[in-house]
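With one protein chain withheld, the remaining protein chains of the complex are depicted in position.
And now, subunit A:
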Amino acid sequence: MSALLEVRNLATEFGAKLGLRAVNDVSFRLERGKVLGLVGESGSGKSVTGFSIMGLLDRPGRVVDGQILFDGTDLATLSDAEMRRLRGKRIAMVFQDPMMTLNPVLTVGTQMIEAVRAHDPVSKDVARQRSRDALGLVGIPSPDERLSAYPHEFSGGMRQRVAIAIALLHHPDLIIADEPTTALDVTIQSQIISEFQKLAEQSNTAVIWITHDLAIVSRLADDIAVMYAGRLVETGSVEEVLGDPRHPYTRGLIMSVPSQNHRGEPLRQIPGMTPAINRLPPGCSFRTRCEQATDACAAMPDLMSEGSRAFRCFHPVARIDA
């Protein structure tokens, strides 16, 4: 079975002249109906990867290298008009902050109907019906009335449901979810996640779930890709990577989850901070924070495959010590 999305050696740069690489040599593949967890700290390039696929990078950001093969076509070579026809129709996106994603001066109905009609030449009434059904699907009570309400009349969780309903309007093949639960309460988080899971399964939609929360990934994702300073450092199935991490950074992330710690002990953390992308050390970007770094790490390690998984480290971790 060929992959729905195959990203090959993606590189994205910001900065007018200097060319700051926010995403460097990122490759992964995603099959229909699968969920990929794209994990990393703030500034690791995970959101930029998502926006690169959507073709929605803020200027002067641009894809400078690599291919984004979506169902066989390279998105990086498509014109703006072709890309627009794809966005919202076959690839949809849900954003991080539901308080900001809906236009405050337009009703929810207007914003849904226009999304339907952007891709399907249907009448307003039909579009309204489809919008109402979509709202019902994501669990919004009395959807008919809610269509004429403004975003500020919804709570954060409800707004995120609206955003998800909009993303699902055209039954896309791929949804990129950029930390869609980060700004929400824990209880709402769970509801949104299970809602997502259910809907993705029903319509065989592939999902890239961008997050820094390993707990969500372990619940939701089939595969995981860990990013650090713009590069992938470890990829593989969730069981393999979270159960038995190879890269010291992945292990550090797992150990930092509070439930992995014992009561009374100080919380474990990865020492130091993510380096700024314009001040990366030569060689392995993580070596300044890594306990196992040696002189060999002054050269950039390649992604080394081990069965279906891969990691970028000369000194892979053997087993997690529980």
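The rule is short, and it goes like this: contacts are C-beta pairs under 8 Å (C-beta built on N, C-alpha and C of every residue); 3 or more make two chains touch, one makes a residue touch a chain; residues count from 1.
By our rule, contacts and distances are computed from a predicted model.
Student: Which choice in "ABC transporter permease", "Lipoprotein", "Hydrogenase formation protein HypD" or "Phenylacetate-CoA oxygenase subunit PaaC" gives the name that UniProt lists for the one chain left out?
Tutor: Its UniProt record gives the name "ABC transporter permease".
Student: With the full complex in mind, choose from A:R8, A:R32, A:R85 or A:R128 the residue touching the hidden chain.
Tutor: Candidates A:R8, A:R32, A:R85 or A:R128; residue touching the omitted chain: A:R85.
Student: For the chain that's not shown, point to the residue among A:N103, A:Q202 or A:S305 touching it.
Tutor: A:N103
Student: Kindly state which of the options A:H152, A:H171 or A:K198 is in contact with the chain not pictured.
Tutor: The missing chain is touched by A:H152.
Student: Even though one chain is hidden, which residues of subunit A still touch it in the full complex?
Tutor: Residues of subunit A in contact with the hidden chain: 54, 56, 58, 84-89, 92-93, 95, 97, 100-107, 111, 114-115, 118-119, 150, 152, 163, 166.
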